[in-house]
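So, chain A:
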Amino acid sequence: MKILNETFGGDILTGEKTKKIEINNKWCKGCGICYNLCPKGVYDKDEFGKVVIKNSEACTGCRICEDHCPDYCIKIGG
Partner candidate 1 sequence: MLKDVEQYIRMNRLPHIWCPGCGNGIVMKAILEAILDSRLDPLKTVFVSGIGCSSRATGYLNFDTLHTTHGRALAFATGIKLAKPELNVFVVTGDGDGTAIGGNHLIHAARRNIDLNVILFNNNIYGMTGGQYSPLTPQGKSATTAPYGNIERPFDICELTKSAGATYVGRGTVYHTKQLTELVKGAIQNKGFSFVEAVTVCPVSYGRRNKLGSAPQMITALKDNAVNVKAAQKLEADQLAGKFLIGELYKETAPEYTQSYDALIARFRKEGDAHEQ
Partner candidate 2 sequence: MIKQKKARLLQGNNACAMAAIDAGVRFFAGYPITPSTEIAEYMAENLPRVGGKFIQMEDEIAGMAAILGASLTGVKAITATSGPGFSLKQENIGFATMAEIPCVIVNVQRMGPSTGGPTSPAQGDVMQARWGTHGDHPVITLSPASVLETYELTVKAINFAEKFRMPVILLLDEVVGHMREKVIIPDVSELEIIERKRPVVPPDEYKPYLDDGTGIPAMADFGTGYRWHVTGLNHDENGAPAGKAEVVQSQLTRLFNKLRPYYDEISLFKTYKTEDAQYLLISFGGTARSAAEALQTLRKQGIKAGFLQLQTIWPFPEGTVANLCKNKKAVFVAEMNDGQIIGEVKKNIENKESLFGINKINGELITPQEIVQRVKEVVGVC
């Protein structure tokens, strides 16, 4: 299971990354729901229309992507 993994967001004091986007690329069917609904443009799509992380720093952890992914590919950790 190929996981795209990027941590982001940080505790200003510790600088330690607190949030994580975990994507199970294998299950993604390229439906485009996540990268169309994400209010912060965190995602983009590859040539197959599958989701890729473009700008994880923009993520606010709202989980719209996680709640709307029909194939359970996205987990917002932290």
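Just so we're on the same page, a contact is a pair of C-beta atoms (placed from the backbone, for glycine too) under 8 Å apart; a residue touches a chain by one contact, two chains touch by 3 or more; residues count from 1.
How were these candidates chosen? In short, all candidates are chains of the complex that A comes from, given by their letters.
Predicted model, so just to flag it, every value in this text is computed and none were measured.
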Selected partner (touches chain A in the complex), from 1 or 2: 1
Residues of chain A touching candidate 1 in the complex: 26-27, 29-33, 36-37, 63, 66-72, 74-77
